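Dropping the structure in here first, questions after.
All protein chains but one are shown in place.
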Amino acid sequence: ETQGVSDTEVVFGSVNDLSGIFAAVGVPAVHGANLRFDEANAAGGVHGRMIRFVVEDNGYQIPRAMQGYNKLLNRDKVFGMLLSLGTPMNLAGFKLLDPKGIPNIGPLTAARDMLQEPMHNKFVGFSSYWDQVQEGVKYLAAEKGAKNICSMYLPTDFGKEIGDSTKDVVSTLGLTFAGETTHKPDELDFVGSLTKLKAAECDLITLALGVRQAITVVGTAKKLGWTDVMFLNTSAGFLDVVAAVPGGVTDGLYAAAGWVDLKSRADVPAVAKFMADYNAKYNQDAGGFSMLGYSAADTVVRALEAAGPDLTQESFIKGMETLEYRDELADAQITYGPDDHQGADEVMISVVENGEWKLLSRQ
Amino acid sequence: MSLLEIKNATLKFGGVVAVNDLSFSVEEGEVYAIVGPNGAGKSTVFNLISRFYDPYSGSISFDGANLLDRHADAVADLGIARTFQNIELFDHATVLQNLLVGRHRHRKSNMIQELLFTPRVRREEHVHREAVERVIDFLDLQPYRNKMIAGLPYGVRKVVELGRALASDPRLLLLDEPASGLSVEETQDMRWWIDDIRKQMGITVLMVEHDMGLVSGVSDRVLALADGAKLAEGTPAEVQADPAVIAAYLGTGAV
Amino acid sequence: MGQTVLEIKNLESFYGPIMAIRGVSLKVGQGQVVTVLGANGAGKSTLLKTISGIMEPEKGKILFEGEEIQGMEPHQIVNRGIVHVPEGREVFPLLSVDENLSLGAYTRNDRVEIERDRQMVFDYFPILAERRTQEAGTLSGGQQQMLAIGRGLMRRPKIMLLDEPSLGLSPLLVQEIFGILRRLNSDEHVTMMLVEQNARVALDLADVGYVMEIGRIVMEGSADRLMESEDIQAFYLGHQEQSQRGERRWKRKKTWR
Amino acid sequence: MRIHFKTSYENDIRLFPDRWSFFVYAALVAGAIILPWLLDDFFLGEVTNVLIWAIAGLGLMLLTGQTGQASLGHAAFLALGCYSCIILMEHGVPFLLAFPLAGVITGIFGTLFAIPAVRLHGIYLAIATMALSILADDIIVMLAPWTDGVSGKFAPTITIFGLEIERWTTPDRFYWLVLVVTILCTLAYRNLLRAPLGRAFAAVRDSEVSATAMGVHIAFTKAAAFGLSCAITGLAGALMGFYAGAFNNETFSVVISISLLMMIVIGGLGSIHGAFFGAIIIAFLPQALSMASDTIGGLLGANNVAIPGLETGVFGAILILFIMFEPMGIYGRWLKIRTWFELFPFARKDMFKRQKSYLKTERLR
Partner (left out) sequence: MDVLQLLVSGLANGCVYGLIALGFVLIYKATEAVNFAQGDLMMLGAFVTLGLTNAEYVGLPFWVAAPLSIALMALIGYLLDLLILRHLSGQSQTSVVILTIAMGFVLRFVAGAIWGHEPQTLHSPLALGDFQVAGVVLGMADMAVIVVTFLLTLFLYQFFQRTRLGLAMQAASQNQMAAYYMGIPVKRVQGMIWGLSGAVAAVAGILFASKGAIDPNAGLLGIKAFAAAVIGGFGSLPGALAGGLIVGVIEPFASRYLAAGYSQVAPYALLLFVLVFRPHGLFSQVRTKKV
């Protein structure tokens, strides 16, 4: 008897941030996933099973997250976890998922730790921050001649991974790591840090900041007249609102992420349909994270299909490992295998032009 | 040697000279009263003895020891207890607890013992409680033993404050206007209490009071203060007869 | 007795479960001075607080100039001209003497008259003039009491509720204050309700007196009549055979109980 | 109505005022002990969580409720307790030693912090401690060689005399462990309250001037309160670490500090009961809301994230109502209900009506 599965239903859970500092990520992602599951359920479910998706709000706090896990595992008896947000929360969750073999799919953090041993039950959808930075820096060094690389980051696992990756790629490429600054999530002025980095003659700065902060950083640099510097964001800041800041503030900002921006591809049918459905359902515009949620849910639906009517943890994981498809919505190739628990391996590099993200390159 | 000796004490608050080169001494076993117009510096003298204020100059000694060497919380250890003009009790505690805090200077146990509530702590508690019960009996506070201070009438609080000071078994008791706000009847009680405190318990009393009836009833010597300086000193009768005191403080008695 | 300005009917007040006023009725006539005597905890302060709206009565009526004012917000009651000089000073400790006095006249708008009244207060209590800018919290106890009374006068009340105005004042000042009250009453016809431990001066000033015990009025009468009562003499005026110290340490039983 | 006939001073000193209350508490403890056989893993986990919060609440209550010093920074001490316990264990110190040591270390650190902090009052202390709590996050990162910084640490399995205790695999054993700690902390708290130091705490809270005049050393007493409070909080922190299994610099955030203070205020400042009542509300209410929204969502066929953050919003609103209608905390309400029953049928219905009350400045010290 596998927990979370009956003849008519399969339950997935998520410990997410719907009210805390990462609500701007968690909320659209959950919406996106729900959109996909609703479609699947409207189509009669998968092998006759309806998908129930239970989301617990953790407000980005570990104790709340632990309560969420307790409820999902011991009360709702979920079959698998999907789109759980936050690196520390996911890591804490592994302690109890692993012994029970419960799958953890598409966590909303691109930390490399999401594929730690035992890897058996863990799947991530897209490239890690680490890879994104590696590819981004390589590209900008090659194409735009960046030499003095710097980093601005939050003192969190997320920031640290980006900072460390920057240092790592800099040394592999034989460039200079010229300086770094750290910030608190509530910091709102970056004149000091930028002056410092300017004095260090940085020409490329990797960013691991809050969304709001990244916008301010780019704007401040312009204001200070420091124009010969490039900023590289990761998927954490790859949002439409960032591109759409009025006055062209963020023009020229780069981002390396695991997918291609939605808005610039609004004429692709899959994208257009998604955007329209999303808007109809939630009365909001879809963005990168809602797409991410949708894609992750799509992966799950496909895996459930592939697992066949006899659904167990093993059959599901087998199903996951056979997936290989093109995700039109994200414009990415998804492949999983017994040794490959990362769906898309590509890193797409985009830049803001005229208030929209424009794809520059795929790596 | 006097029990309490104040020599040439001066204290200013900005431009206000609250105590001005004041000297006096209190002998062991007497009741010594300070009178004087409002703002003469009487309470300030008490605060100097309690070490709440540092004098600008002068010295204060108690039983030969220099009080100025000590911190305010170490004054009680010497056996000096006091009451306050405007009542400073622990409002969110019962009368009993207030009186027990009075016993604090006799605490012998340490924190660890108290956390474990060792037999020693228990024994000490009994001793404290007995001492406090004696005070409760003495001051007739039985009906209020377990009442919160916050709901007690003014007069009762005055008595509780006296009780808290007594509970510490002091050698010197400082009373700041013990009878203010008390009715004639209660003032009468106060007078008997002060008598007994001195005679039966052997405690020296230094008090500030405006009720001349009480002052002349209980005190051996009276000091009249005005503008922080000595106006007159002597027996109650002498001071009351002093023309300067009458002019500055007592008035003619006609209402 | 002139017209009744303040009438209290069967008033009851509680502190949570504790009944502090147990059905008090009394009348205060225009221009009268009424004093309320009573032992500790009798409920005198509570009575005044209930009249001035600081406490809400549970039952009963308070009529001021014929209108019911029980249960009103205290500031509305002050606006009608009732001023309460509370027990225990209650000054604004971080404001200067001058500012405290200005607040006494908060409900008034006549600047010139206010300044005149301020001058009057300073004449009564010269020490306050000297300390105009001192923070009220650092005044001596008696000085604060003067300030509280002076502040009450700044309102130019129709009726003044005075709760132990002589508390902590020197004998000389007690005389002066009662002189001032007498003058206010006779010259300005301010009605007063006076709670005092110093029964002698209170009865001397008052027209009528009430005696409270445990929340009830147990005795009432003209000040002169009360002055003569043996009980009053024994318990409030200190007329006992106690000329020598230390005798008679038993308590006399109150006959009205 | 129960009437106590007191025949000896001992009546006021002993732990239970009468036999009845002894039975009540004995029954409570007995019930607590057999709980794992009555509840499923989910509820057992939640009860464990409530108890851990209650221990932390006791710690803060000692400081804020008893001594009148509000702290918005106790998460820092939770963190210290948690890290010290687990780092000690990683160095081979057995749990039975590491756990109390964690309390001691946190207590000592709390006392050190108190040395400058005892001069602060009210909001100044609250904000200073809050700053400490914010700094703790950065300090953990700076001390990465010990704390593993942002990557965080995993809690090892506890072994006591060969018995393995782990939150997820042996939830019942972990619960009993927490229960024992809870009972011990509660007893220590009670003992303190009936001893001189406890009274000195209350004295410092109500009037520093007269406490000084009675010979209470203000700085020492406050520092002692800080130390004890932090020690208990440290123990709770260690348990929280084991409960979460993994933790890093973000685990004990300032939000946790704030929740702790909320908890004791809502429970009722100054009482042991208050810490427990508050823990039930703060730790269990979000979960209850989540369960409720599942049910309601299920009934309406709607999704449980129809309005994101709703649970937090409702949680906030419920807290507001709690405080509006019972500013003295749940314990205050509890006392009223009890009095009502004890007086039955003589209680007046408006007996518990709040008489108007008036504040005076706290800017005078």
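A, B, C and D label the chains in the order they appear, each numbered from 1.
The definition used in the following text is that a contact is a pair of C-beta atoms (placed from the backbone, for glycine too) under 8 Å apart; a residue touches a chain by one contact, two chains touch by 3 or more.
Small disclaimer: the values here were computed from a predicted structure and weren't measured.
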* Asked: Just one of D:80, D:102, D:126 or D:240 touches the chain that is missing; which is it?
  -> D:126
* Out of D:13, D:142, D:187 or D:335, which touches the unshown chain? -> D:142
* For chain C, which residues reach the chain that was dropped from this view? -> 52-54, 73-75, 78-79, 83-86, 90-95, 99, 102-104, 106-107, 135, 137-139, 151, 155
* Could I get the residues of chain D that touch the absent chain, sorted low to high? => 64, 70, 116, 119-124, 126-128, 130-132, 134-135, 138, 141-142, 209, 254, 258, 261-262, 265-266, 269, 307-310, 312-313, 315-317, 319-320, 323-325, 327, 356-365
* What chain A residues would touch the chain not displayed? -> 19-21, 23-24, 27-28, 155, 179-193, 195-196, 199, 211-212, 215-216, 219, 223-225, 239, 241, 245-247, 284, 287
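The working rule: only the chains that are shown with their structure count from here on.
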* **Chain pair showing more contacts of the two, C-D and B-C** => B-C
* Mind having a look at which chain is the central one, using mean CA positions? => D
* Asked: Where the CA atoms of chain B average out and where those of chain C average out, how many Å apart are those spots?
  -> 28
* Provide the C-alpha centroid distance between chain A and chain B, rounded to the nearest whole angstrom. => 72
* Euclidean distance of C-alpha centroids - chain B vs chain D, Å -> 40
* Structure fact -> Check: chain C positions touching at least 2 other chains come out as 15
* Can you tell me which residues of chain B touch two or more of the remaining chains? => none
* Partner chain A, residues of chain D touching it in the complex -> 40-42, 45-46, 49, 134, 137-138, 141, 149-152, 154, 168-169, 240, 243-251, 253, 255-256, 283, 286-287, 290-291, 294, 303-305, 308-309, 311-313
* Partner chain B, residues of chain C touching it in the complex -> 15, 18, 39-42, 45, 87-89, 127, 131, 134, 138-143, 145-146, 164, 167-176, 178-179, 197, 199, 201, 204-205, 235-238, 240, 242, 245-246, 249, 251
* Asked: Which residues of chain D touch chain B in their complex?
  -> 9-10, 12-13, 188, 191-192, 194-200, 202-203, 205-207, 209-218, 224, 228, 270
